[in-house]
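Omission of a single protein chain aside, the complex is shown with its protein chains in their original locations.
Entry: subunit A
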Amino acid sequence: MKLSEKIIESLLWLAAVITILITAGIIWVLLAGSIPFFQEVSVIEFLTEKEWTPLFAQKHFGILPLVAGTFLTTAIAIAVALPIGLTIAVYLNEYAPGSLKRSIKPLLEILATIPTVVYGFFALTVVTPFLQSFIPGLAGFNALSAGIVMGIMIIPMISSLSEDAISSVPKSLREASYGMGSTRLQTAFRVMVPAASSGIIVSVILAISRAVGETMIVAIAAGQQPRLTLNPLVPIETITTYIVQVSLGDVPHGSLEYRTIFAAGIVLFVFTFGLNNLSFWIKKKYQEKYD
């Protein structure tokens, strides 16, 4: 091989290896920021204390309220996106004519391309006032409208991935089901969906991971009040919102308050990393069970 070819190949190799450096960089940054934090605040306090007030005079460093806020908005988002997304996937696969499928899919995917700051604006200025008209106790900032809007944002993610999973189930299964005299609904939910279940589960896990890491919608519409609650009507704070809140303020670099964003970041990273790997593992383990 010529020398110039060798050089080019090693440059390309270098570009590929940079992706490993990015992962290493993320882990290093999160650890370097949070290890000094955990030298001052015990991990046990961090994981069990029920208050999160690092920016107040009376400091408490319990991550649970932020985790609760993140969990709450994520749960609402999935409660919206899973039934709607899965129904759309089944409908497009089993019922809709091809022309409808081809025109609806790109329209729905527009939902995924809209910047999240736009969703946040819409949640705050339209969805919350709308919900307030029939939910009297709803605060101006709340987990409910942020969660609902986030759910609508991730519908295309669930519907597209689930649809791929359902359409890769072999036709023979569907034909066998019709042959037994089943209706389309029975075929869909007793044969096709169970057969595609691993792919559907992967889509849901990826959607959960996306919702956990989503930032701007919750930062705009859910409030900035860390509290340990499952009540969707009051302001809460998520892990991501807290990081935004600190980044916008003027917390001195290197202080304990500054390091809290890395401790919060590491919790967020562990959650999403775990979910992404779980989906990867399921995909690998259960892929192509049918020929």
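One rule holds in what follows: contacts are C-beta pairs under 8 Å (C-beta built on N, C-alpha and C of every residue); 3 or more make two chains touch, one makes a residue touch a chain; residues count from 1.
Here is the rule we use: contacts and distances are computed from a predicted model.
Chemist: Which of the following names does UniProt give to the chain that is not shown: "acetolactate synthase", "Electron transfer flavoprotein subunit alpha", "Ferredoxin" or "Phosphate transport system permease protein PstA"?
Modeler: Cross-referencing UniProt, the chain left out corresponds to "Phosphate transport system permease protein PstA".
Chemist: In the full complex, which of A:T53, A:Q132, A:S167 or A:Q186 touches the chain missing from this view?
Modeler: Final answer for the missing-chain contact: A:Q186.
Chemist: Just to verify: which one of A:L47, A:A79 or A:I114 makes contact with the chain not shown?
Modeler: Among A:L47, A:A79 or A:I114, only A:I114 touches the chain that is not shown.
Chemist: What does the interface between subunit A and the hidden chain look like in terms of residue numbers?
Modeler: Per the touch rule, subunit A residues meeting the hidden chain are 1-2, 4-5, 8-9, 11-20, 22-23, 25-26, 29-30, 32-33, 83-84, 87-88, 90-91, 95-96, 104, 106-108, 110-111, 113-122, 124-126, 152, 155-156, 183-186, 188, 206, 209, 212-216, 219-220, 240, 243-244, 247-248, 253, 261-262, 265, 268-269, 272-273, 275-277, 280.
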